[in-house]
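Okay, handing you the structure first.
Below is a slice of the complex: some chains, not all, each in place.
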Amino acid sequence: ETAAGTNFDEILAGAKTEGKLTVWGSFPQKTETHAALIKAFNERFGLETQLEWVPNPPITSNSRALTEKAGGGSVSMDIIAGSSMEDTVLMADQGLITKFPWTEVFGEQLPAIKDLEEQMFDEYRDVALPYYVIAYGFGWNPNFIDDADVPETYDDLLDPKWKGKIGFNSFFAPININSYVIGYDGAVEYAKALFANQPVFEKGTLAVQNAVISGAVPFGVINSIGAFTSERTGEPLKFKLPSDIIALSNLHIYVPEGAPHPNTARLFTAWMAVEGATVGDAYEPMVRPGDKSADLVRMIEERVAATGAKVSQVSGPEDLETSERVNKTLADIVAGK
Amino acid sequence: MLKVDSLLKSFGDHTVIDHVSFEVEAGDFFTMLGPSGCGKTTILQCIAGLQTPTAGSIEMAGKVVYSSAQKLFVPASHRNLGMVFQSYAIWPHMTVFENVAFPLVHGARQRVQDVDKRVMHALEMVKLQDYAQRPAPFLSGGQQQRVALARALVHQPELLLLDEPLSNLDAKLRDVMRIEIRNLVKSMGITTIFVTHDQLEALSMSDTVMLLRGGHIVQKGSPQEVFLRPNTEFTADFMGRSNLIPGKLSASGSHVTTSFGEVACNVASGLTPGADVALVVRPNVVRTVAARNATRGQNTFVGRIESQTFLGDLIEADVILGGQVMRVALDPYAPLANGQEVEVQLPAECCIAVPAESASRRG
Amino acid sequence: MSISRTSSATTEAVWEPDTSSTARLVVRNGLLILLVVLIALPLLVLIYTSFLPPGAVPLSGSELTLDNYRSILTGSGTVALFVRTIIFAVGSSAIGIVLGISFAYLTERTDLPGRTAVRILMFSWMAVPALVFGYGWILLLNPGNGIINVMVKAIFNLEQAPFTPYSMQALTVIAGLGAVPTAYIMVSGLLRNMDPSLEDAAFVSGASRFVILRKITAPLLTPGTLSISIYLIMTMVQHFDLPMIIGLTAQTPVLSTSIYMAAAPDFGLPNYGLAAAFGVFLAILAGALMFMYFRVVHASERYRTVTGKSFRPKLLHLRGLQKVFAILLVGGYFALMLMPLLTLAWASLFPYYRLPSFAALADASFAAYFRVFSEPQTFRVIVNTVLLFLTSSTLAVVLSCLVSWFAVRLGGKSGRAMDLLSFAPTAIPPIVMAIALLMMFLRTPLNGTIWVIVIGHIAMYLSFGTRAMNGALIQIHRELEDAATVSGASWGTSLRKVLFPIIWPHILNTWLWIVAHSARDLTFPLFLLTSSNVVVATAIYQRWNYPDLPGTAALCMMLVLALSALVIPIQIYLEHKNLNKA
């Protein structure tokens, strides 16, 4: 294990000796993308780092890292990628991640890092970097439902004619995000009504998308990454943003305490957040938060302009508290309590 | 009562019962005896309807229950039989009472009213009335045997089939059950077919013994007939310890010429003078005394005791007689020494000449 | 436990009433320690963890509370959860047992054509992961475009889809169908060991075939069947793959899914404490069943029937309608089991899923297979998987043989303790076992490697292995081993050269069973997943969530084919051996 550097040169020097990097992350997904990323990264900084990418969801990675840390050793991974703001904050509270002066260290080489840091709210400004943004919307399979019939709003989902036909994340996203707009009570009330309409629960938004593509459900609540991916592969999936609430979520990338290759980890994290999307987008859709030129941003602006839809995105710790309460209540409801 | 006609049973190419025909009189205690694998169980199972013969016919109490010609097969459940299996086949999940009541309650016959009374009566017959409520597994071997018997008899079958019912019992119990079974079925007048490979059981229990070998009938008759007048070496040998002395039938047809001299004897029918015969002499008919120098009568020869085995009730000795070993029974209370010269007398009426068997056929 | 030796070099003298050789003593104590580590320790970790506050990770030094128990016991849904769990477990086991018995009877006791094929196929089915069936059934039955629904709707001109996989009933039936092979294999063992003269006796008594079935065969099989049922119910209580992919939508969580959701949520922190507390309840439930199991097994001892030498199983001749019905039943089952597989096979041929049709066939290709194979990760996945199931099943079988030997042959306190310990994993939810193993091996070099999964599988499948080997050992007369001992063979030699070769077919069967289950298990690999220990089951799951349906389907098909290629030849070999012996 190398000592963690405190400035760019030290970090780069450290990275040269480390030579390895283990990332646990759910996005990007493809092995080609991972290969392209590490190649670009190595070229950019003159390194020969080998990348090991484990496609574990962030929750697995986080809890594993926490357990390993509590067990008193180093952690298995250098980088955890894909956590929502909620989870990131939680990890910071648990002491898994600590503050690091990203802009100070990397600002010179990667100037855009400053914008990314600013997307975090103050209390947690330096613990992680957002590197992905996703928007929730309705995805449908044109072979099974006419474009015109697809619901426009979340309230449309409560129509009894959709009973048993809506694909929905079994962990309730984006209801928790919507709560930033409709509040705790509104979210719980909505969820109860939705559950009564018996949505087809799939484990994760991507699984919902899968169900839509296979025709198991005609449509479902999915997110923009998956939608764009399908668009590229030509799968029968169409996507649109709701006209009432557009839930946005940033995904974050960070280096846990005790990472075995801390220098490479820091360097890659910074680079990935700033330039990774540009490289990776050639292989699968990647949208960097704050990238004003991205299609997604344009879509959202158009939708808001046309329908007056509200954008729901975390704006402070109190939002997080609300969404945590929502999640807990919904879990209890589903567990039959 | 039972008429088996030209029964044939093959497994694939392998014929195990080869056109066997016999009849059993009503009330008879009929025993099928033979070495292992001779087809006893197969015949019995064909009679029971548990196996389907390949050809032939079986008639029971005047009704045909199987006939290959008529393409007729009455299943086991409709043949009104009682059967006792070698393994007893007592149902372990029932009490003694339930075991015995089964044929009455579940039999395919008309329902009977007085199940209780008849079951208890059957249990009394086998002296198990006190065990009625005992779960069947908690019985000794002999008791299980009795339950099996009561179960086979409770519905007053026309025919009782017994497949080596005594072979899992120990010697003492076997002695007791042998007598009990015979007395029981005789007192009820039930026709019984009994299968065994133990000649003592066959002799002591049967009215008629049928000796089988390799799917064929070898001899059939009363125990005395079969034992005292065997028609083959095989029968003589199988029915008990025998000396089988090779010889030739003399011209007179009443003597056998052996290596140690002429022996007067009975002669099995169908033998012509000069034929190769085996002289059958049972060890215990031979009278053996220390040799005296007196003149010797007919059938008396001098030999030397080679070895002796103490068997309690008797001493079995091998006596060398003209190069031939003759096994004889000696009195344990009046021992003779090994090597001693003895006079051996073979009572003519107890000796019998049967056709010699080629060595290969000797079992 | 002192060992004294005489001075004579050739004489090994010991003083230990139960174990008359040093090797045996060492092995016995080693086994006991191993079992305690493998089984008792996870149980302790389970109990300890159940007292952790929500969100705390084990060993983090947080104080212990009763909160989890309080929240379970006071939660209004708890009773419903337990009731649902029991209904699911009992219902699916019942389906498995009833069909298993029917098929076992047909193949063991009648002249059903193709009996051997059925036996072999049953064993092969066991190797198909429940997940594969689950996905297949979803494709077949979903209300949107499930093939069956589409067909039935078209034929009867229906508006609404008539079937849905997303209901408690469907979940129970699908899980039940999947349990049939396991039940079948266990029941046919029972039937084979039953003395046919017990049935003959009833037949001669004048009873009809039906009465015999009802009054003799069924009651005789009852204790054995009961113990098999209890075993199945226990595994069903812990079964989580299907409740996960079907039960969630059906909004019918059962205990195992509740544990999984608590231990591996999609956001926030895993609530290990709550999961473990649920696990404790599950363990109590399973413990109660286990108690029943041992009672029943004990009772069935006296049902063991003495068999005479005339043991010769007779086959019931099926006639006319009977035969048609039997063939339909067996054929129907295999068709039913084949459908989800075929659906997946179909799905693997297209870049995205289409309803089966001749038109679509034109676009079919093996691209997904090539894609899966061309990925660099695939090689490691295959190596890992092979390593996992070969080592875990081999080691589990070796351990089972030894444990069973001590339990059956030596008995005594240590034998009973081993018997109980080796059966205990049935009461520990796999996910809890996985958490415990993670804790136990965290600071060892094994952490994160495939070997942790191997250890987990050994612990999990030891219970089945020892049950199977107990059954085999009981049938083998101990004089066979005594003869070796008296011949001067050491204990090890008598096992190696005499006992194990004699029960070789049982060993091979048990090994296969564990191979199949080890290859299809998801819980351990998923929970202990790192970059280096991905196996096929996890790869399938990852792809499904990717989402990559054709890739998933292709992987499933390859797994099924690979396992069949292993299972079928061995089964044919064993059948052949059995026939030769008869």
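We call the chains A, B and C, going by the order they appear; numbering starts again at 1 in every chain.
Heads up, the rule we're going with is that a residue touches a chain if its C-beta (ideal position, glycine included) is under 8 Å from a C-beta of that chain, and two chains touch if they have at least 3 such contacts.
Predicted, not measured: the structure shown is a model, and the values here were computed from it.
Copy numbers for the complete complex, expressed as a formula over the labels shown, read A x1, B x2, C x1.
Rule of thumb we're sticking to: only the chains that are shown with their structure count from here on.
Judged by the touch criterion defined above, the protein chains link up one after another in an open path, with no loop closing it. Rounded to a whole number, the gap between the C-alpha centres of chain B and chain C is 53 angstrom.
One finds 90 Å separating the Cα centroids of chain A and chain B. Averaged Cα coordinates give chain A a centre that lies 37 Å from the centre of chain C.
The set of chain B residues that touch two or more partner chains is empty. The set of chain A residues touching two or more other chains is empty.
The touching residues of chain C, when paired with chain B in their complex, are 195, 197-198, 200-208, 211, 215-216, 219-220, 222, 302-303, 305-311, 314.
Across the interface of their complex, chain C is touched by residues 41, 48-51, 75-83, 85-89, 91-94, 102-103, 106-109, 135, 137, 148, 151-152, 155, 161, 163-164, 168 of chain B. Interface of chain A with chain C (complex): residues 22, 24, 29, 31, 52-57, 59-60, 62-64, 66-68, 70-73, 76, 84, 86-87, 90, 94, 144, 164-165, 169-171, 173, 176, 195, 198-204, 206-207, 209-211, 213-218, 226, 233-236, 324, 327, 331-332, 334-337.
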